[in-house]
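Excluded from the complex is one protein chain; the other protein chains are retained at their positions.
When the chains are written out, they are named A, B and C in that same order, and each has its own residue count from 1.
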Amino acid sequence: MNVLEILRLLAPEFILLITGFAVIGVDLARRRQDEGKTAATVAVMGLLLAALASVWLYLGHPGEIVLFTMAIDVYGLFFKTAAFIGVALVIIASVNFMAGRSKYLGEFYALLVFAALAISVVVSASNLILIYIGIEFLSITSYILAGFLRGDKRSEEAAIKYFLYGASAGAILLFGLSILYGVTGTTDLATIGDLLLRSRSAHWLGLVALMMALAGIGYKASLVPFHQWAPDTYDGAPTPVSAFLSTASKAAGFAVLGRVILTAFPQLQPDWTQILGAIAVLTMFLGNLTALKQKSVKRMLAYSSIGQAGYILLGLVAVNQSGNFGGMNGLMIYLFGYIFTNVGAFLLLLAIEQKSGGSTDISQFKGLATRSPALALIMAMFMLSLAGVPPTVGFLGKFYVFAAVMNQQMLVLGALAAVNTIIAAFYYLNVIRHMYFSESEVEGGVMASRGLMTVLVVNAVMVLAIGIFAQFFMTWVNNSVSMIIANGF
Amino acid sequence: MVGQILFIFIAVVTLLMALGVVVARNLFHAALFLVGVFFGVATLFILLEAEFLAMAQIVIYIGAIATLIVFAIMLSRGMMGKHLGKYNKQWYFAGGAMIFFFGLVSWLLVKMPFAPVSAEAPADAIQQIGSGFVGHYVVPFEVASVLLLVALVGAIMLARERNS
Amino acid sequence: MSESIFNLTWLIPLPTALAFFAIILFANPKKRLSSKIAVGGVIIAWILSWAVAIMFFVNPEFTEQPFDLAVPWIPMGNIVFHMGVAVDAVTAGMLFMVGFVLTMIFIYSTGYMSFPGHLDPEKYPDAAKEGLDPRYSRFFAYISLFATGMLGLVVADNLLMLFIFWEIMGLCSYLLIGFWFDKSYPDPKQITPKAAGLKAFLTTRVGDVLFMMGLIFLFIHAGDLNFQNIFANQEFLHELSTTTVNLPFFGAVTWAGLISMLIFWGAIGKSAQFPLHVWLPDAMEGPTPVSALIHAATMVSAGVYLIVRMSPLFSAAAHGGSGVMMFVAFIGAFTALFAATIAVAQKDIKKVLAYSTISQLGYMFAALGIGAWVAAIIHLLIHAFFKSLLFMGSGSVIHGVHHGHEHAHAHGHGEGGHEEYFDPQDMFNMGGLLKRMPITGWTFIIGGASLSAFPLITAGFWSKDEILAHAWADGHMAVYWTLAAGAFLTAFYTFRQIFLTFFGSPRTEAAEHAPESVRSMTWPLVALAFFALFGGFVAVPVDFPVVGGLASDFLAKLMEMQGEFYGLHVAPARFDWTPALISMTLALSGIVVAWLVYGWKPLKAKQSDPLRRWLGPVYTVLENKYYFDELYYFIAVRPTLWLASFFYLFDRGVIDRIVNWVGAFNRWLARTLRRWIDEYIIDGAVNGVGLVTTWTGAVVRLIQTGQAQNYLLILLLSVVILLLLIPFGS
Partner (left out) sequence: MTVPLSWYLIFATALFSLGFFGVLSRRNAVAVLMGVELMLNAVNVNLVAFWRYLTPTDLSGQIFVVFVFTVAAAEAAVGLALMISIYRTRKTINVEEINALKH
């Protein structure tokens, strides 16, 4: 493999690396003159370019290991594209919000770009060492982002909790990986899969490693019982960062989990199906029931995004060889749509916070339909998508995931998930109810900056468009699935 | 036989010092114990014929941890009320859970059928590690360097004096 | 030529969808413009619908090869899921009805949605001055979106799209029931619009989830959800009815049985059948056009439409030995009678109609359950005409009485000073309105006659008679007699309503001063009355004496041919004098009894219902709707309550309280129960959510403590538990 070939296959990563440095450089040159607009522009351009590069790579249907440790395949490229777009949207929307709140705007955007780079590395990692270092890279970047508003008690608390949790979970993950290395003598995922497949006694050895790794990866995806940092951190972190953590970062967690269990532990499927199934049920019930209770919409979204993780995990639980209801395609389209929906929902809070001076209490949404009809409609769309009401993308994802679960005849799991859909509908609709059925307690419309409005409209359009033009997107998803299944599973 | 006695000695001393880290009320003492643990681990690395790592452990790690000590002393002055204990409310529960965890995991590890091979450690280990960084593990190596850079930038930004 | 007209089918739901977006985004502040956009949109949709429907009616050969136009939508591996539109005889019939009824209701709404009486005019000075509802524009946006949902559902060519539009309608229904969310009543037990909307949404959601599970099972088996592809494929249906699946508790059932049962529960929820009927009467809290539109003519009948579509599967399931058809018949017949008995003791003019709707939908399900496919469809279509007529008539009456009340108030005719709450929907506050509101009155009487199946001259007679004839001819005697008893009650409560409302002398000042409604409200009534009278002449049995030769049965013929295409054997029942005479007698005697009780000697003001005296406790039971809300409270809410109290105790620390446990528990339980009963007895199951919230609140407080080290301890314990789960034996 020559240098040009490596450059081509790792183009998204190189683009992001250069972008990251460029953002810092630009910001140093123009500090305080434009409130970080130039830096943000450079960052967004870089991210979109990287997204384009991954789509371009994707269309070539690659399936190779680059530089021994990076598996450049359509599976990883799918997640990269989704994450890059998600991060770009977060940056566009946060320009106005961050300008008054921090002096270090260049660093903020650069960190987001580096976080995207971390995701990009980790979703392609096919080696234990790279997985570990990628996850830690993403974590450390996220700690800094969560605590970015220096002097803001909530932001700092969010960061320190995330840090303490992440460092401990990282150590447990590392312990598990070391056992895996001890059992197989290699750090390469595919080789581990082969070795475990051949050895009869490897069954429970692999499980020990898997259980520990589950904690270290599961916390990124905020799966119960490794979720407890999430509500506090999402609540306290600067809202754009919460949007990032609950979507792109979570997607990376799922991508790693999927790759690890499908390439390294395919022979343990009966075991992890049961365990992940139980985790999914716990995650859904805990997230949804707790979200019911919340008065602050930001915290409600934090819990709801835990509940959503439960549905997403169902796709992995029901993963199977069937090309039609494979589970993995459900997981991916669910995540893809979820990124747009949840980024949108969190970012819409920016406008509400701006108006209320920081509060996202449900009372701030009362009568929004009369005060700001466009924002109310967009929020309603996000809520409906999260609730899984057709024809939004949320419905599409749920449909695929449910179909996979039912196809595997996991009737109890399907029924429990269905019960959760009902519970979740209640609190999502509660927001709509307040926007449309209540008299305003606050006077005056809610203003969204131009960047924020652009992002919200893009997200709302995508939420509908993916649902309606499902053909286009699902062809894309199904291809990605066929690749990972051919690779390891 | 000598090796075994040596191992037991180092292991026991290291674990005692680790215990010191978690029980010392004075943070400065805890940090000194931590340095001790690092030394102990470094000697174990030597026992395992990983001289490069032992060196790295002493030079880099302890060097970095010296900073930690300074910070710890600087920060801890007066910030923990004297009347407060060093442990939080759940410490006895945590202790019990940790003992159980230790028993379970060590039992698991002992039960695992590892098959040691009796080969010599390669003489050119340092060279091989070096070529590993630019060869097989070049991507993790590059990622690690970016990670350090990001951590540095972030740490400076977070810890910088506020001039409001 | 005709083919090219069918190509327009996909356009049918579009105009109203565009109207929705136009109003929400641009025309919201301009009320008159909004209503014009909405009415314009629906009229275009109406023209398109009729063009397609009539084209189908004049070319019956299309039943052999229904029109279908689809594009690929969701790919799933080697299967591609298509979405598209289809037109067969059922669709054509529905389009004919839906397009017209929608338009009438939109026009009616422009007049009806004047400034509502429960609002304080000082709070909305502008709206009060224009005399329009402050959220006038939004109302038209919602009903436009609703119209899109209904039209889309009718033209959808597959089950998934049907489900999607079904959900859109459910959402609109929720929004519209709660439209006057700021309304509250002096009686705290009376359900408010806000609570009613929620109740409707959650109750129907129970059915929807089961529906979706059935849909997914069907998809997994068929690899397709297109109606024509699945239901005209006899081999596939046969296979589905012979393969079985083992279920917990139920044992082995056929796939066809399981899927049709799950889908039927969707219909039970949407069409408010027993035992999920509780939401529909409360849904009357919505503005009256909404009741007419959603809760009589279109959305609730979507459940029947769904089962009509699914009939080939149901009949295959029945052939495979599954009792699902019997279940449908039982639920339908039981609901028909059950709801009719409740309607007898209601005093709210709209509640009577609500229960009557539940009852009539029961007739349709009963018809589907006994295989009277054609009769069910025709009753569905005709019922929509006369029931929307009745609802809009009642809206006109309410409007009139309300205005009368305000008039009486303004001119000091009232008792003077503060008056207690006046309910303009209470029939005992009316009387003699025929003189004051002649158009409303006469059209209402026509609609009522049709509902009562007044022999020969009303549409309702022909459609209901067909169902009864079928039940008789096929030997379903239990169904026949249940429905016949229902028919008697139907005639009785309908004319009870008519006599109480329009005859006798006014019982209140308000009724005395009630004016006739505006023209935009009255002429839709006249148009609908036409269909309520003559609509039945599309399905007169040929062998019916005298009339059979004069009128036509083209629609019945058309549906019959369509049924053949789907493998349903739906030849009409031969005419038989016995059931025809029985049902005519029952209908007429119902009317006569109503006249004897309410018409002969009209009630005086403040006089209570004579039925109350005669029926005694039975009347109370009926008045309270068999205590169904309360029953749900006991079976769904109470257990939750017990659980909550258990956790509450747990939370407080059982050990140190063990000494005075019994005493404290009893006192606490008694107090809490009393409080909860007061608060929740009305809303029943819906408010169980509140309890679950309280309970989870306690749990959350236990685990989400805000202490990072607590979280880490749970992390450690979770890892330990996961490690302990490993099966070391192997």
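In this text, contacts are C-beta pairs under 8 Å (C-beta built on N, C-alpha and C of every residue); 3 or more make two chains touch, one makes a residue touch a chain.
Please read these numbers as outputs of a predicted model, since none were measured by experiment.
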Practice prompt. Would you mind listing the shown chains in contact with the chain that isn't displayed?
Written response: A, B, C
Practice prompt. Check each of C:438, C:515 or C:706 against the chain that is not shown and name the one that touches it.
Written response: C:706
Practice prompt. Would you indicate which residue among A:80, A:161 or A:398 is in contact with the undisplayed chain?
Written response: A:161
Discussion item. Across the whole complex, list the residues on subunit C that are touched by the chain not included here.
Written reply: 697, 700-701, 704-709, 712-713, 716
Fill in: For subunit A, the residues touching the chain missing from this view
128-129, 132-133, 136, 140, 143-144, 147, 150-154, 156-161, 163-164, 167-168, 170-171, 174-175, 178-179, 181-182, 185-187, 231-232, 235-236, 293
Worksheet, complete the sentence: Across the whole complex, the chain not displayed is touched by subunit B residues 1-4, 7, 11, 14-15, 18-19, 21-22, 27, 30-31, 34, 37-38, 41, 44-45, 47-50, 52-53, 56-57, 60-61, 64-65, 68, 71-72, 75-76, 79-81, 84-91, 94-95, 97-99, 101-102, 105-106, 109-110, 114-122, 125, 128-129, 132-133, 136-137, 140, 144, 147-148, 150-152, 154-159, 162
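We adopt the following convention: only the chains that are shown with their structure count from here on.
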Worksheet item: How many angstrom between the C-alpha centroids of subunit C and subunit B?
Response: 68
Response to the item:
Multi-chain contacts in subunit A, i.e. residues touching at least two other chains, fall at 208
Worksheet item: Going by the touch rule set out above, which residues of subunit C reach two or more other chains?
Response: 709-710, 719, 723, 728
Worksheet item: Which bits of subunit B are touching subunit A when the two form their complex?
Response: 108-109, 112-114, 135-140, 143-144, 146-147, 150-151, 153-155, 157-158, 162, 164
Worksheet item: Taking the complex as given, what residues does subunit C use to touch subunit A?
Response: 24-25, 28, 71-80, 138, 160, 163-164, 167-168, 171, 174-175, 178, 181-182, 194, 197-198, 201-202, 205-206, 209, 212-213, 216-217, 219-220, 223, 247-248, 689, 692-693, 696-697, 699-700, 703-704, 706, 708-712, 714-715, 718-719, 722-723, 725-728, 730
Discussion item. Looking at the complex, which residues from subunit B come into contact with subunit C?
Written reply: 88, 90, 93-94, 97-98, 100-101, 104-105, 108, 111
